[in-house]
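For this view, one protein chain was removed and the others were kept in their places.
Up next, chain A:
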Amino acid sequence: MPQPTKSWVYYNDRLARYLFISSAVLVSLIILCIIWFVGMQGLSTFREVSFLEFFTSSKWSPDSGQYGALTFIAGSIGTTLIAILLGGPLGLAGAVFLAEIAPPWVRAIMRPATDLFAGIPSVVYGYVGITVIVGFTRKITNSSTGYGMLAAGIVLAIMILPTVISLSEDALRSLPGSYKEASLALGATRWQTIWRILVPAASPGILTAIILAMARAIGETMAVQMVIGNSPRFPDSLGSPTSTLTSNIVMEMGNTPYGSTWNNGLFMMAFILLVIALIMIILVRTASRKGAVR
């Protein structure tokens, strides 16, 4: 390679390159810092509280020294599952519809509409939850308030729709056209082609969509906090007030002194959320690698 002239043009080029590399390194450092700081703060809970108690007891009353976070973990998992059960099939139906059935003009309306769903701030979802959905869940669960896992699950189901729809649609659209043609040429109906050929072939992408939707649901804070009822009660029914990891952090963070065991316990809950998010990213990478091998 010929030696470039060492002019300012050359040095500018080097400088720009170093700036770009350092920005990239900085992005990596940030995630490490977050894991480190939140992790250290959270794990210091276990200086005072036993690991076993934190994860297996559902008695959370820090005033009397009881730090069992099982209620919040169960609440988070419960609401996320409800959200996926309600929003997953509907979102997948929307994706199949957009990729295979929708006439172009319907698609031209529905794509921006789902984008609009994604743009609505989560407090606004919470606001709609309080004004409308809680009244609806009060009726169907026969509970006194309507706040609880079902209300949170319904709000989350709507919030994850855009994630499920757009990622699954992308997965369906990226399949080679020959799959569909071969199936239709063999005499299969459109539905048989969708259900037996296209959806299975796109399953790694659809799985990715579902996992990312779950990650969004479990980490969602404001909307859930507004409709969950915020009582540290184990979620034993769909319509009784309870708490999730995120809602409890919002409720108690302001009232606890920084560095106390109670406060550290809240950071531990955030660390659990962070670890769940990281595990989901690894799952997504495995799913997409499997998809690439196919």
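We take it that a contact is a pair of C-beta atoms (placed from the backbone, for glycine too) under 8 Å apart; a residue touches a chain by one contact, two chains touch by 3 or more; residues count from 1.
Operating definition for what follows: contacts and distances are computed from a predicted model.
K.L.:
Which one, "NADH dehydrogenase subunit L", "4Fe-4S dicluster domain-containing protein", "Thiosulfate oxidation carrier complex protein SoxZ" or "Phosphate transport system permease protein PstA", is the UniProt name for the chain you do not see?
P.N.:
"Phosphate transport system permease protein PstA"
K.L.:
One chain isn't shown here. Among A:T114, A:S143 or A:S183, which residue touches it?
P.N.:
The missing chain is touched by A:T114.
K.L.:
Just to verify: which one of A:I218, A:L238 or A:A287 makes contact with the chain not shown?
P.N.:
A:I218
K.L.:
Can you list, in ascending order, the chain A residues touching the missing chain?
P.N.:
4, 9-10, 12-13, 16-17, 19-28, 30-34, 37-38, 41, 90, 93-94, 96-98, 101-102, 106, 109-110, 112-117, 119-124, 126-128, 130-132, 158, 161, 165, 188-192, 194-195, 212, 215, 218-222, 225-226, 246, 249-250, 253, 258, 266-267, 270, 273-274, 277-278, 280-281, 284-285
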